[in-house]
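Only a portion of the chains appears, each positioned as in the full assembly.
The chains carry the letters A, B and C, assigned in the order they are written, with residues numbered from 1 in each.
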Amino acid sequence: MSGRVGVVTFPGSLDDRDALRAVEQCGFAPVPLWHGSDTIDDVDAVILPGGFSYGDYLRAGALARFSPLMADIIKRAEAGMPVLGICNGFQVLCESHLLPGALTRNAHRRFRCRDERLLVESVDTVWSNAFTDGQEINIVLKNGEGNYVADAETLMVLEAERRVVFRYLENPNGSMNDIAGITNERGNVVGLMPHPEHNVDPLVAPSTDGRGFFASLTNFLSRVAA
Amino acid sequence: MADTTANAANTPDVEQPWADLGLKEDEYQRIREILGRRPTAAELAMYSVMWSEHCSYKSSKVHLRKFGDLPKTTPRGELLAGIGENAGVLDIGNGWAVTFKIESHNHPSYVEPHQGAATGVGGIVRDILAMGARPVGVMDSLRFGPLDLPDTQRVLPGVVAGVGTYGNCLGLPNIGGEAFFDPTYSGNPLVNALGVGVLKHEDLHLAHASGTGNKVVLYGATTGGDGIGGVSVLASETFDADGPAKRPSVQVGDPFMEKLLIECTLELFAAGVVTGIQDLGGAGLSCATSELASAGDGGMHIELDRTPLRDSSLSPEEILMSESQERMMAVVEPGRVDEFMEICAKWDVEATVIGEVTDGDRLVIDWHGETVVDVPPRTVAHDGPVYERPYARPEWIDKVNADAAEDLARDALPLREQVLRVMGAPNVADRTWITEQYDRYVLGDTVLARPESAGMIRVDEDGLGVALSVDCNGRIAYLNPYLGAQHALAQAYRCVAATGAEPVAVSDCLNFGSPEDPSAMWQFVEAILGLVDGCRELGTPVTGGNVSFYNQTGETAIVPTPTVGVLGVIDDVATRVSSKLPDVGHELWLLGESRDELSGSVWADVVHDGHLGGMPPKVDLEAEKRLVALMSEAHGLVASARPLVEGGLVRAAVESAIIAGRGVEIEQQGEPVAWWFGESSARLLVGVDPAVAAEWNAACEKHEVPAVRVGTVLDGTQVRLGDMEFSLEELSGTWRAPIPAAMES
Amino acid sequence: MPRIIVDVMPKPEILDPQGKAITGVLEKLGHTGLSVRQGKRFEIEVDQITDARLDEVRKAASEVLANEVIENFTVRVEEAQ
């Protein structure tokens, strides 16, 4: 079972080509999507890639959220379509209120690029079901505004509902509760700061743990099809 | 009211501020001769900025010509473009070509470290783009004053954040670079940025305006008052004692705009709507119009008042001099203009037709219908003054050379203590604090990057790739600039070769003191001779580069810093060799000849209180070539390879152990200080599987490379150097601490 | 041209890493007893200030300029200088 996975290019998206390549290497049909279009047409899932959409001016992800295509993505996500927001994509998802909380400047105020160790904390999502509970994975991290914040109540809900999907083992940026990635109630929308699309090809990646995200999607899509 | 050409003809005696604009009296007189009248204000602005040192290479031109004598072929084939273009282009096979170049942005980076460094990256990337290439990577070669100096704590974080922000935001992986500290760089940091791009042969674009009636389009950011006079004021004048208090206007970069400009320009190339193209960098429109026109077969007519401005009060001369970033100029056939505009609109990039190619041979610029510039473009762009600056070998050099570090006490400290000093030396210590601020993964083709000694990028899915290293040891160049330049070349060449790639071409950035000082000029001339002779011997042409003069604070010039970038080609990136220590049980072999060579070394610097004297280590380019031949043929046999550079054997061994998190044991052979800390060139430390040791030994013999087995990779985390015992933790603590400690204090 | 000012500040209950870092830097420079919070200031030029314009800016502030999950904002007309 394969599927069509769309990757959105906003002005200033950078990892869109990488995401398309990862999608293809994991057996899906890659579909480039342009932020200015009105609909995403017939894709089975959407990735909002990393980068600096609109230069990250104002707040990371804040301006991309108003792209015409986002209106359609928000609608489809609310109806259950799988959406993965990576880094800047995670920021866009928070700004769009598809995910709670916000991403702010790293506590040390520097951009940081390193290989990050994460714990998989929930396997009940479209994008993490191929991992095992508590599995340690290694995924590339690179951002300047990856510091996850939310009010106390939101944090409580996220923890109680086990919606923290990935947690840092060595918090790189000051994120509350060491949060690296979260999901919505339904488990179809996942956002995380690390970059699984960079961990697919062993020639250029320190690990291939990113493949687990795509294997999870495959599982999900074949279950839906069955 | 604008100063028109008619007005200029009628008012020959008007006083003009040529001196304030940096022109010499005879230069001003030459402009009057060329024009047969006094220049208008706009013309004066153009000539002054284009005839500045930075744009005209007036002090360096006669010497740079020597690069032109080198054969225009690389071991992989003909150069497709060489010196004189925005960046050199070379064939790497499979129909692919690469372009790369280094450029300096030193003075602006002292005034405003973040924006200065950022716009340095922006500028070199536009040069690469202007050749028709997709930019695929950047590198940065940085020099600062002593690590513990308060001003370094201002300059270094700003520069690194600037290089990082701009490159990260463009989506270009940073695949390597260097950072060095020396007292002579305080008050005069160096920021040299390297850009690399790839293109198909048929996509090559050149900067020329041809075809009468073709339109001249300015696109990208609007033009503002930032960086006005930046070229002549920032790049050609020494800072006086009060340094940044003088604060001239600087350029502010918008990397987001540049990212749009890149994607837009690549789409314009693909659509075939670009006849000629030029980036706008130093000297802005003055440079772009005069260079495009003089490289073409006709003249050019510009209506300057059409330039989109972000400050409507700018005068025509200010517009001509503005260095606003993120702008390009294209020559487009009239029938293709609409298509051009559509693509720009898709990317939200503003584009305006501001003129056209004419059949005359003049560059004419109008301002609201009146002519303010009417000049032969060549006289602006290429026929600037050329100086034969006097140069002389300084007297002090004999004394410096006589003060050899080989004569210094070798037991001033216990040996173990000396090891820790060297590993914790600012010029050896871990650079993670810097490199962590750079994205090295974006684009998904980075095969090697920091902490490897060279960067490597995959060019196509068949595995064709390029490797790059940029190097220079200014302390060595101070001892002898000719040999220093060759050391820089040899080191970059060796670092590329260690990855398994074949080194094929060179770009350089020559950072020196004032050309008006005969000693600095001598250093410059010697460095060029060293490079030319070295490149001839290695068979690697110089494809382009940059010169930065006036790097001095008061009377103190920087140590000469001829930074060299070497590019290599590898047919299959999957066969690349990493410098990371291989698995337990592997043997470590030292290749090349080790001599008693300590002058200019890190050891002399940190064990003997900043000692800098003696003669540089021997340069043996034949030996470097033999290493390359060996690695090209037999890199499949080695499991790791690390070039020996500053810090010698001890650093090569310890760093690769720390990075791999594995222990290591190295024998001591010969006199301990020279053995551990000597900086003889043409050496590699390689890891070899014992199962292929015999085969490996035979390969070394065949290529006449001296090779000795010196150690093994250990199980566990001890590091044994001769009789000395260390834990990996102790060494790694010493090595990792200095930069974070200084920056976060 | 008349100007409308929008000030955006992190909510008091939200950690302000920038402000904290700056407070620390100032302390090291000997400026103790200053507690800094960092926000944003937008200067918006308009042709003319009308109630409709102010409403529009308020809307833009709440939709775009501020992220109300973590920030508060105020809108005011600049006092003539």
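Keep this in mind: a contact is a pair of C-beta atoms (placed from the backbone, for glycine too) under 8 Å apart; a residue touches a chain by one contact, two chains touch by 3 or more.
All values reported here derive from a predicted model rather than from experimental measurement.
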item: Protein chain stoichiometry for the whole structure, using the labels that appear; value: A x1, B x1, C x2
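Here, only the chains that are shown with their structure count from here on.
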item: Chain-level touch network, classified as line, ring, star, complete or other; value: line
item: Which of A-B and A-C has more C-beta pairs touching across its chains; value: A-B
item: Gap in Å, rounded to a whole number, between the CA centres of chain C and chain B; value: 41
item: Mean-CA-position distance for chain B and chain A (Å); value: 36
item: Between chain A and chain C, centroid-to-centroid distance (C-alpha), Å; value: 30
item: Contact set on chain A toward chain B in their complex; value: 11-12, 14-15, 17-18, 21-22, 36, 50-52, 54-57, 110-114, 140, 142, 144, 195, 197-198, 201, 203-205
item: Chain A-facing residues of chain B, complex; value: 161, 164-165, 168-171, 254-257, 259-260, 346-348, 435-447, 458, 573-574
item: Chain C to chain A touching residues, read off their complex; value: 13-15, 17-18, 20-21, 64-65, 67, 69-70
